[in-house]
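Only one protein chain is missing; all other protein chains are in place.
The first chain written gets the first letter, and so on, giving A, B and C; residue counts start at 1 in each chain.
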Amino acid sequence: MSFVWGLLYGTGAVILIAGGAVVGVWWERKVSARIQLRLGPQQLGPAGSLQMLADVPKLLFKEDVVPASADRLLFRYAPLAVFAPIAMSLAVIPFWAGWAPLDSAAGVLFFLAVPSISVLGILFSAWGSHNTLATLGGVRAAAQMVSYEVPRALAVLSVVVLGGSLQPSELMDAWRWWWIPVTLLGFGVYFIASIAEMNRGPFDLPEAESELVAGYFADYSGIRWAVFMMAEYGAMIASALFGAALFFGGFMWLPGVAGLAVHIGIAALIITAVMWVKWTFPRLRQDQLMTFCWTVLTPLALVQLVLAVVVALWL
Amino acid sequence: MSAHDLAVASAAALVLAGAAGTALARSATRLVLSLGAFLLGVALCFLALGSPLLAAAQVFVYIGGVLVLVLFALMVVGRGDGESPRVESRHDPGAALVALGLFVVLAIVTPKRPSGIAPPEMVSPLAVADVLLGSGIVAFELAGVLLLAALLAVLVIVKSGGER
Amino acid sequence: MSAECRTVVNVGPSHPSTHGVCRVLVELDGEIVRRAEPIIGYLHRGIEKMAENRSYLQVVPLTDRLDYVGSMYANWAYCRAVERLAGIRVPERAEYIRVIVCELQRIASHMMSIGSTGADTGAFTAFMYAFNQREQVVDLFEALSGSRLTYNYVRPGGVGADLPEGWVERCREFVAQHPAAMMEIDDLLFGNVICRARTKGIGVLTPHDAIGWGASGPVARGSGVDWDLRRDDPYSVYPRLDFTVPLGERGDCYDRGRVRLWECVESCRIVTQALDQLEPGPVQAEGLPRLLAPRPGDAYDHIESARGSLGVYLVSDGSVRPYRMHVRSPAFANLALLPMLAEGHTLSDLVVVLGSLDPVFGEVDR
Partner (left out) sequence: MILTVACAGAFALGVYAVLVRREIIGILAGAELMLGAAAVQLLVAGSGEFAAGASSFGLILLVVAAAEAVVGLALIVTAYRRAKRSRIEEFGEVSG
């Protein structure tokens, strides 16, 4: 029975991410166009909203090129290894009072742990491509994603300390509105570290197009490339939904379906902010990226953790 | 055979297959893939044994951390010629005999749980925290000290290597 | 350390940040560039040789293809050499128009450079803002010459055509809004903390090296070398115009970028003054034959292009075709600095350094 449920859930997650990616790409094109004095897509459908209907078949029908010198096994399945963990991480997001698709006792840890598997996929694709630029991108990705997991986990931990549980549903039951000011710093850290985790600007060094062309997915085309893109948007959606729940209460503001709408609304705002940051800031350099993580972000996360502990003890 | 037994059996199979691949693989790619399978199998074992906390920690620390670092080291060490680095073994009947003997001894002497019993109770993270911060506080603190020592050791190693 | 593990990376010839077709052979130690060697010639079309088989007027379109980001400069430098060779006097209105279009061209070219500084550091939005300005200049040029990239506008003896009706007003409108737009781009790009961190202290060129390696234009001025042909070897009507030459202090990528930015603002001042002083009159020297055949001899003349001192050397054997043409390309001399400036920085910085030298490979390879 749980097996059937798992299959259903998996299909749902893939559909959610694919749909989210389609909407997200359109939205990103519109947002970036507004920021850049442009109009963005406007020919197909109202405000170009059907543009992705033209883009998706293009990606599907593109030739699936595997470089002759690539490690075929790694090259072919690396995109899935990047995508699958991110789809899995959606499972522990609390969408409803007392309910998450997988309401595990270690759910919050699960959300932090599982997406980190996708680093392996990135490394496999970088290695499998047999391409110097891709390898450089992979090495950068490994260093970056392993490092930024630390402040991200610490930031989430401060909410866990307040709630006293790693179980998403229990945590949300304990959620109170005054957590927002207490964990605001933590949200800042979570937001920045999440951008680094999903390899988006200004932390998109692994795929920096100005020096590494496209880094670890430079050799990919067609549907496999699209899976990488879906993984990126999936990570953005998952991080935004999880952050909206933990740091802003998500569905707690209104009962029922309205609460879900509020949750998704907050997540959409977070996603828009992620895009805003990407299209405004230049890219960091590798050494600056690591220095920022260890000397700014991690200490800030620790300060937030201490603050949360003090508040939790005082209560 | 219940669903739980099936899960345990598949986790055990993953552990064994991954371990065999790790010990015997010739190319670094296969070694890392096998090690990943083994570590994932261990995480599944933890889950099947009722400790989701340990399973998540295993994934977080090992697959997201240590395995990535292994790959990282392989990429640093193995680049240049571009080929996936070979990981040579010097197969030795003596070593095989030692390992086989160890296996037999271990399989016999280690305490077992009778199979076919109901899935174990889930261990809640709170219970683990009680133990770690209660009777296990010394071990917990020692682990922290060890981590700090490891961090310093790595810094010293890398720095001394960089100067030369 | 004898056994460093080095990776060799080919940046180019087809690569997003080489600003054309250049290949930089980079030896990396981790992320650090140990050696960067630009390999040029991918865009070599033999323009100097082709010029030997065309009449003097027919060479002008060839010079368009040298620096395709700033065609007006090569047009003008070539025309000045021809005029010196054949002793042609250019009407005053034509000289003013030349100054106006070349200063506009400086803005257009610097916009490309500043925009790609943004693109090289990953700030694509700054690129779009810069190109918005560049497009307006290109629109002005299109009204003037009919094309948007290779204008073929400055001709021996004058310019191709007089200013069309309403052009002066459009031009005034553009230069009136441009300084404010520049401030906005400055704020967006060089005011950004990440961009500062990415460009300050990167690729430092000392004034001594700048002079020694023959650097010119914003690259030399970014290092504080106070050298501008418009002022120091005055030509055309520049002595009648009031402008300052912006200088950098540290000679890093940041200073080179800022110098370009301020040059754009100064160009606006020059254009405004030139428009004010513009008098009606002919735009072509009268009595020029269809086929120029200067007396045997040689001539060299240079102007300050957006990239530096652009010189053209012509030898005539008395026939209707140049016997020999040689172009002194500032981009070529500036590009030679790349190995020195990039060494010891990271791969990401190499891209920024290359962008700050602003090479145009049509001119480097010729």
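FYI, a residue touches a chain if its C-beta (ideal position, glycine included) is under 8 Å from a C-beta of that chain, and two chains touch if they have at least 3 such contacts.
Source: prediction; values computed, not measured.
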{"item": "Footprint left on chain B by the chain that the document does not show", "value": "8-9, 11-13, 15-16, 18-20, 22-24, 28, 31, 35, 38-39, 42, 45-46, 48-51, 53-54, 57-58, 61-62, 65-66, 69-70, 72-74, 76-77, 85-92, 95-96, 98-100, 102-103, 106-107, 110-115, 120-121, 123, 127-128, 130-132, 135-136, 139-140, 143, 146-147, 149-150, 153-154, 157-158, 160-162, 164"}
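Keep this in mind: only the chains that are shown with their structure count from here on.
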{"item": "Chain closest to the middle [Cα centroid of all protein chains]", "value": "A"}
{"item": "Distance-maximising chain from chain C - centres being C-alpha averages", "value": "B"}
{"item": "Averaged-CA centre spacing for the pair chain C and chain A, given as whole angstrom", "value": "43"}
{"item": "Touching two or more other chains - residues of chain C", "value": "7"}
{"item": "Residue list for chain B, restricted to those that touch at least two other chains", "value": "76, 79"}
{"item": "Touch list for chain A against partner chain B, complex", "value": "2-3, 69, 71, 73-74, 104-106, 109-110, 112-114, 116-117, 119-120, 123-124, 126-127, 130, 132, 135, 138-139, 142-143, 145-146, 149, 153, 165-166"}
{"item": "Chain B residues within the chain A interface of the complex", "value": "3, 29, 36, 52-53, 55-57, 59-60, 63-65, 67-69, 71-72, 75-76, 79, 82, 84, 122, 124-126"}
{"item": "Touching residues on chain A, where the partner in the complex is chain C", "value": "32, 35-38, 132-133, 136, 201-202, 204-205, 208-213, 279-288"}
